[in-house]
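This view holds just a subset of the chains, kept in their places.
Chain nomenclature is as follows: A, B and C, assigned in order of appearance, with residue numbering initiated at 1 for each chain independently.
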Amino acid sequence: MTTTETGADTPSSTEVVTDHDRGIHGYHHQKQEHLKRLRRIEGQIRGLQRMVDEDVYCIDILTQVSASTKALQSFALQLLEEHLRHCVADAAVKGGDEIDAKVKEATQAIARMLRT
Amino acid sequence: MTTTETGADTPSSTEVVTDHDRGIHGYHHQKQEHLKRLRRIEGQIRGLQRMVDEDVYCIDILTQVSASTKALQSFALQLLEEHLRHCVADAAVKGGDEIDAKVKEATQAIARMLRT
Amino acid sequence: MTTTETGADTPSSTEVVTDHDRGIHGYHHQKQEHLKRLRRIEGQIRGLQRMVDEDVYCIDILTQVSASTKALQSFALQLLEEHLRHCVADAAVKGGDEIDAKVKEATQAIARMLRT
């Protein structure tokens, strides 16, 4: 990932070291917020188990499933936004072929989100 | 579908007692299977928390989110199928206005699933 | 829906003739409304072609694509509601195995809608 272009020991203006190079992903800074969201979703899934166990009316369970799916999609969108802002933008700044690979990869992830 | 329970004295032709009347929902008979599915989804959500905690690459997390969303949709579809087969069909057999209300309610649940 | 209940000269109690038997589908009565909706969607698709042709900004095209997809989903939901109210309910009233096949078929159609 870390492509130090020129061998020079004074970093030339084209040498860009990004967070991504340092193994810090886009979502890193929101880590606590993400974990909190996921714990809430985990609680919703446990709530669904209680509902099934207590023979709650089917339609009410479906409503709760939709809420959980929505929460997961919303988490995915935030992750994706940070990924575009950091990883994809970094690849663009660095130049070269990496941007194509990154954009293809992101688009495939979006396609998977759409198909569920 | 038309389960006239007791051998009681000549239930009139319009009087139909269904599972649904007795508070037994369509998904009742698959209860254990549903709980197993939901526990697996709960495990996936906990897996997501581990991934975020261990700074796994964004795209890999998104792939796992899509798998969880798909699992939730698949659970919802099975619940819906049982609901149509039991609750909605029972309403049709009973006749009267209930079928309209049941179909409207089911369609709205499907619309909520589509919009997430 | 047209259940010739009783009293009539000799249809046996199990013999129910429904609209569906007569080749009249659930959506028949809203035909003009459906055609109007579809013509409007066709106009939206032509609008998309104009936008691409006139080099409109990508995001604005995507917004219009989402509007068209929503309109198609909304058409599908109305069709499905009528299908449940007529074809599926008729199968339930007739009794026998048909209801299982009809519900399975409807659920698969919903699954296809979800996966797009």
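Side notes on the structure shown:
The criterion applied here is as follows: a residue touches a chain if its C-beta (ideal position, glycine included) is under 8 Å from a C-beta of that chain, and two chains touch if they have at least 3 such contacts.
The structure displayed is predicted, hence computed values, not measured ones.
The complex in this file is a homo-oligomer whose displayed part has 3 chains and whose full count of copies is 4.
The rule is short, and it goes like this: only the chains that are shown with their structure count from here on.
The mean-CA centres of chain B and chain C are about 21 angstrom from one another, to the nearest whole unit.
Averaging Cα coordinates per chain places chain A and chain C 36 Å apart. Averaging C-alpha coordinates per chain places the centre of chain A 29 Å away from that of chain B. For chain A, the set of residues touching two or more other chains reads 115-116. Every residue of chain B that touches chain C in the complex is listed here, in rising order: 1-2, 13, 73, 77, 80-81, 84-85, 88-93, 95, 99-100, 103-104, 106-107, 110-111, 113-114.
Within the complex formed with chain A, the residues of chain B that make contact are 23-28, 31, 34-35, 38-39, 41-42, 45-46, 48-49, 52-53, 55, 57-59, 61-63, 65-66, 68-70, 72-73, 75-76, 79-80, 82-83, 87, 105-106, 109, 112-113, 115-116.
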